[in-house]
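Comments concern the structure below.
Note that one protein chain is taken out, while the other chains of the complex remain in position.
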Amino acid sequence: MPRKTKTTKKSRALYRLNLPAHSENLHVIRKFVSEIASNLGFDEEAMYQIELAVDEACTNVIKHAYRNDQQSEKIIKITLKVKEDRLIIIVADKGCGFNPAAIKSPDMEKYIKKGKRGGLGLHLIKSLMDEVSFRMKPGVRNEVIMVKKRKG
Amino acid sequence: MPRKTKTTKKSRALYRLNLPAHSENLHVIRKFVSEIASNLGFDEEAMYQIELAVDEACTNVIKHAYRNDQQSEKIIKITLKVKEDRLIIIVADKGCGFNPAAIKSPDMEKYIKKGKRGGLGLHLIKSLMDEVSFRMKPGVRNEVIMVKKRKG
Amino acid sequence: MSNFEISREDNKEITVLKLHGYLDAHTAREFEQSLANVIKEQRFKIVVSLENLKYISSAGLGVFMGFIEEVRKKGGDIKIAQPSPKVYKVFDLLGFPNLYEFYDQLETALKAFEKTQQPGK
Partner (left out) sequence: MSNFEISREDNKEITVLKLHGYLDAHTAREFEQSLANVIKEQRFKIVVSLENLKYISSAGLGVFMGFIEEVRKKGGDIKIAQPSPKVYKVFDLLGFPNLYEFYDQLETALKAFEKTQQPGK
């Protein structure tokens, strides 16, 4: 079947990683993602941003997704789609899901006064990546979709 | 459904990585595998052995598996199954397959005389891992199954 | 084979915690425990040195947030020293420089405690 445009080898590259949603795997995940980002020519700063955004998304899966769901297999699914002009990273779980629209940006002053932690992860992800979107199918597949542009 | 034996969290851990069969990914694969091996408590020497065995198996997929098969997606599938007493690593492709029984151990003297390279990979894998086996379904799924024992 | 370690030095009334390696949601517990121990000993003048910290995620920042109010109420502070540019950037993105004192040098962080007598209220 003919394709519409000729794509380079790299622009079709697809990486999939499924692993247990345990915090000890965060280091594995970061190394995995940063090695690929390095291969793709992202600079040190962009590599750190990608690592951190993926870490935050996976930390949320570990902390929140499977909370009330002891039965299901606690798996994080990470997909990297390498396009000519951008890297798309999808972090997916099949946990409880959430309403991204209901999550507000953190008010740091308040956080400190209350001695309350958290609420920073999604904010960081949005700051670090060029585009962030969500697709929720609770119990089936909840996705955080992050896009980082590749410099031309 | 009750399980026969109580397994620890770690003994059920399953990691799956699918990625393009390109040699630039060998570094990614090694980092991925060695981080997991490190988390599991393998020592430096065992980590190097595991990295090397997996590298050799993946190098073979890249060099040999998809040779006459330009149509199919050239994907390496790596699975790590963490058991209480051992780590099982499966490197799979859906290429042409081969007959493992037909592969002889290399005769180094002859190799040098002929200036011929190669034939070392499977020999190394067998030297480095505790058990090695194969399952061939050409075009569907060819597996190199490697076992490394965990020290009690 | 942990990728995170903490070393502690008590310097008169100041405690310095030096973080090494990767601080994420897995290793944050260890940092939390260390800070909790220091505070339990009624030591409230704390400098956290990040000279050897290679990585921090929001779980690490959360630990700082969890203790700062209590420490300041007791007349102490948590000051942050020697972050690498990469690590500082993460604090910066979340507005930490408005809430915490950052120092390029460990020594200036220590001296900052001398200057202020009974800070806080």
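When the chains are written out, they are named A, B and C in that same order, and each has its own residue count from 1.
Here, a contact is a pair of C-beta atoms (placed from the backbone, for glycine too) under 8 Å apart; a residue touches a chain by one contact, two chains touch by 3 or more.
The structure displayed is predicted, hence computed values, not measured ones.
Q: Which of these touches the unseen chain: B:E51, B:D93 or B:E143?
A: Of the listed residues, the one touching the omitted chain is B:E51.
Q: Tell me which of B:I88, B:L124 or B:V147 is the one touching the absent chain.
A: Hidden-chain contact among the options goes to B:L124.
Q: Counting contacts across the full complex, list the positions on chain B that touch the omitted chain.
A: Its contact residues with the unshown chain are 23-24, 26-27, 30, 44-45, 48, 51-52, 55-56, 59, 62-63, 106, 108-109, 111-113, 115-118, 120-121, 123-124, 127-128.
In this text, only the chains that are shown with their structure count from here on.
Q: Of the other chains, whose C-alpha centre is the longest way from the centre of chain C?
A: B
Q: Express in whole angstrom the distance between the two chain centres, defined as the mean CA positions of chain A and chain B.
A: 28
Q: Hey, how far is the Cα centre of chain B from the one of chain C, in Å?
A: That pair's centroid distance is 43 Å.
Q: Would you please write down the residue numbers of chain A that are in contact with two or more other chains?
A: 24, 27
Q: Scan chain C for residues touching two or more other chains and write them down.
A: none
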